[in-house]
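Encoded as structure tokens, here's the structure I'll be asking about.
Apart from one protein chain that is not included, each protein chain of the complex appears where it belongs.
For reference, chains read A and B in written order, and residue numbers begin at 1 within each chain.
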Amino acid sequence: MSNAAMQGTYLGEGSGLRAWLLTTDHKRVAWLYLVSLTAFFFLGGAMAVLMRIELATPAGDLVSDDVYNRLFSLHGIIMVWFFLVPSIPATMGNFLLPLMIGARDLAFPRLNLASWYVFIFGSLFALFAVAAGGVDTGWTFYTPLSTLYANGFVSTAAFGVFIVGFSTIMTGINFIVSVHTLRAPGLTWFRLPIFVWTLYATSLVMVLATPVLAASLILIVLERVFGIGIFNPDLGGDPLLFQHLFWFYSHPAVYIMILPGMGVVSEVLPCFSRRPLFGYKAVAMSSMAIAVFGFLVWGHHMFVSGQSAYAGVVFSFLSFCVAIPSAIKVFNWSLTLRKGEISFETPMLYALFFLALFTFGGLAGLFLAALAVDVHVHDTYFVIAHFHYIMVGGMVTAYMAGLHFWWPKLTGRMYSEIAGRIAATVTFVGFNLTFFPQYVLGFDGMPRRYHTYPPEFQFWNVLSSGGAVVLAIGYLMPLFYLGWSLFRGARAPDNPWNATGLEWQTSSPPPPHNFETMPIVTRPAYAYDMKGLEHERFSPHREEAAR
Amino acid sequence: MSELRKLTFGYLGLLALLALTVASSFLDLGGFNVALNLAIAAAKAVLIALLFMHLTGTLPRLAVAAAGLWLVILFGLTLIGR
Partner (left out) sequence: MSGTESIAFDTPQRERRADNFAMWVFIGSEAMLFGAIFLVFLVAHIDFGPAFAAASKHLSLPLGTFNTAVLITSSFTMALAHRFTLQRRWHATVWALAATSALGVCFLVVKGIEYGKEISEGLAPVLDLPFRYAGPDPVHAQLFFGLYFAMTSLHALHLIGGIVVIAGMIALWRRCSPANRLRRVVAVGLYWHFVDVIWVFMFPVLYLINR
């Protein structure tokens, strides 16, 4: 990438390994994260593919039950903590937050780089746990299984997750402080792009929830390594209390994962329908509402774990409430499209698929929030399908939308639009083929976390496994055409999508300190109805012809 | 009052509160010993926060208020199930 055309941009500031590993430029740190997270995504994905191959037949013929336990545990641990939680904030958030608020960098550039090193340090523990023989507790580390019975490398993996938590908190503090103190002149709170709002809400959750996870993991490690039996029922310790602490973090963590995805979609939909975001303030405030309400619902993971019926009713009610801000968002996105001048570029395709899949997964969440229904489908594939619709169908699709939307800004290159549209469609088809059958399986009563099943479940399982192959192709395609574009792609103009937002006002890729002259903001976000923006749309084909 | 005197009085106040909390633990106040101890600890925390940590300005207060609210959520919703 280091050719003459990159001179004067952040990519031209030295290309050696040293220049990258010691950078404090938020745009380069974003790349460090992007590369490491991509590796983890495909590692976790490979484990999922192995599981789906195993489940293509009712018998346990590919892997033993013990190996299967380790596969789904590591798949969960890697995907949640080493991909989903940092995914959008640490890559696109890192890259874009300073650009979007008109700042030269994040408030604490060295802390930002440190967070990546801490992430890598923590991930070494997790990778060691994988290589040394794995963990078989599931990603949830439930006690007393994890403390008294599990024979895998529980302490190593838990310690790795604990370390990565520090990196999450560092990023969260950096974002919160940057949004409060570094906004450009004129950029009031209600002129911020929704992506910044969602990153702010996400950071709030990161900073306040992650330490509680850290506390519960410390107690597990103390129990396993030092023999301090805090959750040990023999001593009167309360294993359910571990679940309380774990889900106090891990339910809000779901919002750490999905909120930035909602932010990405709120950027993409207005741009490709040439309309201001409908109900801007409602969308912004609902992001904050999700961050707060998300903390009130964790008990719905414990309906059948022995918490009191009274607590169950309260948590069930509160879980219905958290659907309201999400629904507000979905309606506002839909109304943004109304009478819009819609075009279907790759980011827009991904964003529309997000809208469909998120709604579908969210509605299933209402089933699960209902106390009586949940008792029926608890720990079945219905739950698996539900959260994969949100996490993969929602979050990863939004991640891809953002990656394609801002790729020209990240790299200064365009990718093949046709390949992008094909990949988006393949992903959508493959995703539904993989996970819709799991709703059916779960409702029919197939429990999660088993490597064998009765033969009558085979039809839907084969569909699901076939879908997983399609989905894998859909995720591998961008690796190739985006990789190709990195070196051979057409030069991207500064604002290829003719979008609003400060990040598009600087060059592609941006200069080392983001802006040649520091911007002053005079307009609300998403001013797509204002004069001067109805230029001709960029067409990659025309651009390629001109080259 | 000069800054140095303020700090010194704060320090002496903290030591006095420490003496009070230890002394109170020798009295049987029924179920109120724990409550009194926690109230004294909270008073000490407020002294430290205001005099030593200079808790002023909107943003630091916002951070403290957020942490306080979330601790209430953590304790409250965990304990309703018991």
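The rule is simple: contacts are C-beta pairs under 8 Å (C-beta built on N, C-alpha and C of every residue); 3 or more make two chains touch, one makes a residue touch a chain.
Computed from a predicted model, the values in this text were never measured in an experiment.
*Asks:* So which of A:Ala114, A:Ala215 or A:Ala327 would be touching the chain we can't see?
*Replies:* From the options A:Ala114, A:Ala215 or A:Ala327, the contact with the absent chain belongs to A:Ala215.
*Asks:* If I consider the whole complex, including the chain that's not displayed, which of A:Gly122, A:Gly138, A:Gly229 or A:Gly393 touches that chain?
*Replies:* The one listed residue touching the chain not shown is A:Gly229.
*Asks:* State which residues belonging to subunit B touch the missing partner chain.
*Replies:* With respect to the unshown chain, the touching residues of subunit B are 3-4, 7-8, 10-11, 14-15, 18, 21-22, 25-26, 28, 33-34, 37-38, 40-41, 44-45, 48-49, 51-53, 55, 57, 59-60, 63-64, 66-67, 70-71, 74-75, 78-79, 82.
*Asks:* Under the stated touch rule, tell me which residues of subunit A contact the chain that is not displayed.
*Replies:* Residues 98, 103-110, 169, 172-174, 176-178, 180-182, 207-212, 214-216, 218-219, 222, 226-230, 234-238, 241, 245, 248, 513 of subunit A touch the chain that is not shown.
To be clear about the criterion, only the chains that are shown with their structure count from here on.
*Asks:* Can you give the whole-Å distance between the Cα centres of subunit A and subunit B?
*Replies:* About 39 Å separates the centre of subunit A from that of subunit B.
*Asks:* For subunit B, which residues count as touching subunit A in their complex?
*Replies:* For this pair, the touching residues of subunit B are 59, 66-67, 70, 73-74, 77-78, 80-82.
*Asks:* Could you please specify the touching residues of subunit A with respect to subunit B in the complex?
*Replies:* Against subunit B, subunit A makes touches at 180, 204, 208, 212, 241, 244, 248, 295-296, 298-299, 307-308, 310-311, 314-315.
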